[in-house]
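Structure record follows, encoded as structure tokens.
Excluded from the complex is one protein chain; the other protein chains are retained at their positions.
Entry: chain A
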Amino acid sequence: MCKKDVLQAVILADDFTTSLTPSQNIFPSILMPVINVPLFDYMLETLIKSRIQEVFLYCSSHIDLLKEYVKVKNYKGTAISLIISDGCSSLGDALRDIDTKGWIRGYFILIRGNTFVTADLKSLLNAHCLKVEKDKGATMTMVLRNLGSTKNSYMSEEASLVVSDKSSNKMLYYTKLKNSEKKVKLELNWFLDHSEIELNTCYLDTHIYLCSPSVLPLFADNFDFQTMDDFIRGVLMNEEILDSRIYWQQLDVEDYALPITSWKAYHMLTQDILRRHSFPLVADAFSSLKNFIYMPQSTYKHETALAKGCVLEKDCILGLNSALGNNTKVARSVIADHCIIGSNVNIRNSYIFSNVRIKDNCTIVNSILFPNCIVRYGSQIDGCILCPEIDVAARSQYIDIIVESQSSGVSKTKMLELEVNDEFLYFKNNKLAECDNCSTESSSSEEDSERDSPIPDDTNMFLSEVIDSLLRGYQDKLNCENLILEINSSRYAYNVTIREVTYNVIKAILSLPLHYLAETKTPVNSQNYQKNLKAIITYFNPIILNYVKNENAQDDCLRAIEDIASTTDELLPYTQHLLNQFYDRDILSEEKILEWYESTSEDADVFHSKVRNAVQPFIKWLREAEEDSTESDND
């Protein structure tokens, strides 16, 4: 029934969700060079092979680049038309725009521009058409690739939860799994309504969607569909009303597909291409990557590349006219065309684009060097991204930064300062540990990253909520009982454990004077702070008593005091008085305070020992009092 005259594909040149900072300023996602060849080259090869006759390329940025590219390329039997829309910023908008143009006549293949695929798209689309014959409401078929278990692998962030009807592959639920979520909620209805359902976390969305004509109108009708995830969620939730269903289909085991959603995926894709998983789109078999010599350990060398006396360890490729000096080592890296690299250079897990010059004795690890960079003698670059035309001075050391050249000069941004989701952090935190190293090492680094990760959002939000409640309560002199109720309800809203509640409530109370002073526009100094804190603690005594009831809670309370005291200079001198106050009010017991004072001192970090020093007089007093009491008991 979908024997329409021409096979159409829509490619979005930009994928609006890709986080390959800062490359989006340089290329649209589809022109991102993968082994020195734009991603689009691979895509075109697949399209031609699948006999797709008409391709619409939707461009929303870098339009000149794309126009130039399409003009230069020569393709057989496939017509490429550009749809130009400057400033479109989401997939939903793009598809709505395409809908109004009315060029898509029947079934089509929707491809997000950041994907790489080797499968035969035509047969995939035919399979979708067969589904439509059975179910008129089949709107879209997602193509998923089976990855197997993604635990401890580069792909662990790509995993998604797919719930489907086993017999028909009808999608019931689809979501990307986040690392922070340890639990998955399953609906009872799925099990009740279907005789057999399948739950999987091993599938990867290939960013290829086989669409019926109804997809575009659905986007047009629902203005809130911004991303593909919105669309899938929306359609699955309103299946009955919209009368449309989503199916999925597994990519053939011999085919390969991977969307570049992050630098990590980019790294993965390059490695897979070098290891020929993506055959026939590999160096020396693919027409854009000709004249490469394939050598053991997945290393490739262009016929013109000079690499005498250097070591190509594994998984690397040397491009046209590149030259490597003596004793240079390369592993898991791509060196593009016309690069000149000196002697004794060590290059690992790095991407070096064309015309880069690297002088002798440099070390380049986990980095990306965009075209025309120069790295001078003896520099070390670790976990960095160098934008085009950066000149790195001799003997400099760059770690974890993005270097961009601007009109005013060179700007350096710390990786960690960037307000992007942690997926971006290709480096350091997201261990790019050498895979061949023993597994214990990689697992320990993983633990590290877990510990380092910031407190989950919910807890933070809970804290600010508590601070708001208390501040309002203190200003309006509300009843403490009511405030407790309020805190408890926020606790349930954010699903915070009771221990976290104690910790955060104490934290909130201790930081409250700062907020209060800011509110009343009184200057913040130690004196004001201490005066206010005393009043606040007196006022909130019932609340503190309510939460700090048992020994565990006392621990949490002490932990909170320690954390706040170590970061707030105003509180530090007052800490001993604070402890004394809590002791007098029977909030904290003598044993607990002493236990805390002694127990944690071994992880001697500067701040915490500072706190310990500050409270020393009080502890001394406590100990003396204790001795006195025991003595008096003895008497």
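What we mean here is this: contacts are C-beta pairs under 8 Å (C-beta built on N, C-alpha and C of every residue); 3 or more make two chains touch, one makes a residue touch a chain; residues count from 1.
By our rule, contacts and distances are computed from a predicted model.
Not every chain of the complex appears here, and the one that does not is recorded in UniProt as "Translation initiation factor eIF2B subunit beta", selected from "Ribosome biogenesis protein ERB1", "DNA repair protein", "CLUMA_CG016281, isoform A" or "Translation initiation factor eIF2B subunit beta". Of the candidate positions A:63, A:202 or A:619, contact with the unshown chain belongs to A:202. The chain not shown here is touched by just one of A:233, A:277, A:499 or A:534, and that residue is A:277. From the set A:151, A:308 or A:521, the residue in touch with the chain omitted from the display is A:151, counting the whole complex. Residue A:49 is the one among A:49, A:376, A:499 or A:515 that touches the chain missing from this view. Against the chain not displayed here, chain A makes contact via residues 41, 44-45, 48-49, 72-76, 146-155, 202, 253-254, 256, 268, 271-272, 275-280, 284-285, 287-288, 290-291, 293-295, 297-298, 303, 314-315, 435-436.
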